[in-house]
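I'd like to ask you about the structure that follows.
What you see is the complex with one protein chain gone and the rest in place.
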Amino acid sequence: MKDAGFIFGSYIVTLGAILIFAVSTLRSAQKSSQSVTDEDKTWL
Amino acid sequence: MIVSFSDVVVVYDNFPALAGASFEVASGEIVLLQGPNGAGKTTLLRACAGLLPIARGTATVLGCDLGVERYAVRAKVGLLGHTNGLFQDLTVAENISFWSRLIGASDQDVETAMQIMGLSDRLSATRVANLSAGQRRRCALATLIVRRAQLWLLDEPHAGLDSQGRDELDKTLRSAREAGATVVFASHEIDRAQNLATRSLNVVGGVVTES
Amino acid sequence: MKNKSGTRVTKGKVVTAVLLKDLRIEMRSRVVTNQVLPFAGLVMVMFAFALDNDDVLQRVAGGLVWLATLFSLFIIVQRSFAIDTADGALDSLRVAGIDLSAVFFGKAIALALKLVALEIVLICGAVLLYRVDLSASGLVLLVTCVLCATSGLAFVGTLYGGLTAGAKGRETLLPLLLLPVVAPVLIAATRATEAAFGSGGAQTSEGWAWIGLLTVFAAVFGVGGSLAFGSLIDE
Partner (left out) sequence: MSQVLQHSLPTGTRATRVIGATAILVMAWVVVSGLLLTPQDVVQGESVRIMYVHVPSAWIAYLAFIFTAVASASWLISKKHSMGFDRFAGASAEVGVMFMAITLVTGSLWGRLTWGEFWQWDPRLTTTAFLFVTYIGYLAVRRLEGSVEQRARRSAVVAMLAVLEIPLVHFSVVIWRSLHQGATVLNPSGDVKMDDLMLFTLFSGVVGFTLVFIWLVLHRQRTMLLVDIANNQGLDSAIVARRAEGSANK
């Protein structure tokens, strides 16, 4: 494929950014959820 | 009751500076707040002035519920904190008349306020930057007189004043009380303060107790 | 607002009191005349060094005037709120229950007057340093442009200056918030000024299209600012 670097690069940037954002969100959720009771988690 | 706090918690940057404070102040009282540094005296005064949101409990000041209308109370109280709220590059007279214009007081009021605080003609034309700490404090108190606040909240008003200034301050506070103002002040100088106060309260660990 | 003696304090009186206070402090401390003006003048000279070409300088003179104005805007705005936060006077204004939208207009007008003084010097500098020609019709356009652009800059400057007053890291936060907002002013004022200078053969009439945008900007942020200022500076 012509210009494969640019094309794959843009896919990697996109998916990588989403992944990093998702993981960091779940991490911080895990960290602060330990002290929170289930009643306060209104979405459960 | 002028001030009525019930189990009030005030949080600042995740720290409960007031941790369930309850007390009342009646009209015409001069109430002394005493306690160690960091006990919550300054926070208590700022909360009374409607500057800080109440996290828990109920607080009423001059008939305003601070949980609902903490802005309404502000025009009725005068707060003098660690800072004087003065403009360094303006003269004493200019500082005081700036406040008098904001609330629509007359030039006569400005004159009277400066006389009460002993800010003579020579001092009144001096820039605040060139004043001593005590003179600045007197100038700041004069702005409170001009604003005719119904509740005076003073944080360490005696600090930095010479003994003549302190006597004058005490006299001012007593005459303000006779004129109908209620005073709540924090002080470290227990002897002088207790002499002035009609009642004193202990503030320790963010809680208020009668002494 | 009614005080005890029953006299009414009109909004205009509060605006005037705040305005006169800010101007008087500037007259005494001379921060704008002694520090900001030389700074802005230096920026103009530095542009001349960097671009080093009379034709280019003439062509971009309008942009350079407004860039120098923007850089100075940050300094003047920070200074304008530093005088209020230095000894807790802003706290006292909040406690006193003063109409904060009146404070907004008072401070904005004071800021606008300082900016106009600065811009006059910068434009004179451009005429002298960059050898710009100014016709009579160009002058009319230029004056209108300065008035409209300055009121817009003064409104947003006061608004975001109040938001960042006393905040940690305000030196960097203020430009971050202000720069994207003032982009339309930079674009419009630059084009109008270029038209007034006749840079690159621009006609004076082209410039008037931009005055409309500047007016809309000033109106939007004048109204928005007077509504938002109180809740931005409050605790």
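First chain written, first letter: the chains are A, B and C, and each begins at residue 1.
Note that contacts are C-beta pairs under 8 Å (C-beta built on N, C-alpha and C of every residue); 3 or more make two chains touch, one makes a residue touch a chain.
Being a predicted model, the structure only gives us computed values, none of them experimental.
Chemist: Relative to the complete complex, which of the depicted chains are touched by the chain excluded from display?
Modeler: Computed over the complete complex, the missing chain touches A, B, C.
Chemist: Where does subunit A touch the missing chain, residue by residue?
Modeler: Residues of subunit A in contact with the hidden chain: 1-4, 6-11, 13-15, 17-18, 21-22, 25-26, 28-30, 32-33, 35-36, 40-44.
Chemist: Since one chain has been left out of the picture, which residues of subunit B touch it in the full complex?
Modeler: Considering the whole complex, subunit B reaches the absent chain at 9, 11-17, 19-20, 36, 39, 53, 55, 204-207, 209.
Chemist: To test your reading of the contact rule: which positions on subunit C touch the chain that is missing from view?
Modeler: 159, 163, 167-168, 173, 176-177, 179-181, 183-184, 187-188, 191, 206, 209-210, 213, 216-217, 220-221, 224, 228, 231-232, 234-235
Here is the rule we use: only the chains that are shown with their structure count from here on.
Chemist: CA centre of subunit A versus CA centre of subunit B: separation in Å?
Modeler: About 51 Å, centre to centre.
Chemist: For subunit B and subunit C, let me know how many angstrom lie between their CA-based centres, rounded off.
Modeler: 36
Chemist: In angstrom, rounded to a whole number, how far apart do the mean CA points of subunit A and subunit C lie?
Modeler: 42
Chemist: Using the touch definition from the top, which residues of subunit A touch two or more other chains?
Modeler: If we look for residues of subunit A contacting two or more partner chains, we find none.
Chemist: Which parts of subunit B, given as residue numbers and ranges, touch two or more other chains?
Modeler: Within subunit B, no residue touches at least two other chains.
Chemist: Could you please specify the touching residues of subunit B with respect to subunit C in the complex?
Modeler: 49-53, 71-79, 81-90, 94, 98-99, 101-106, 127, 143, 147-148
Chemist: Any idea which subunit C residues touch subunit B in the complex?
Modeler: Touch list, subunit C to subunit B: 1, 3-5, 7-9, 13-14, 16-17, 21, 24-25, 28-29, 83, 86-89, 91-98, 234-235.
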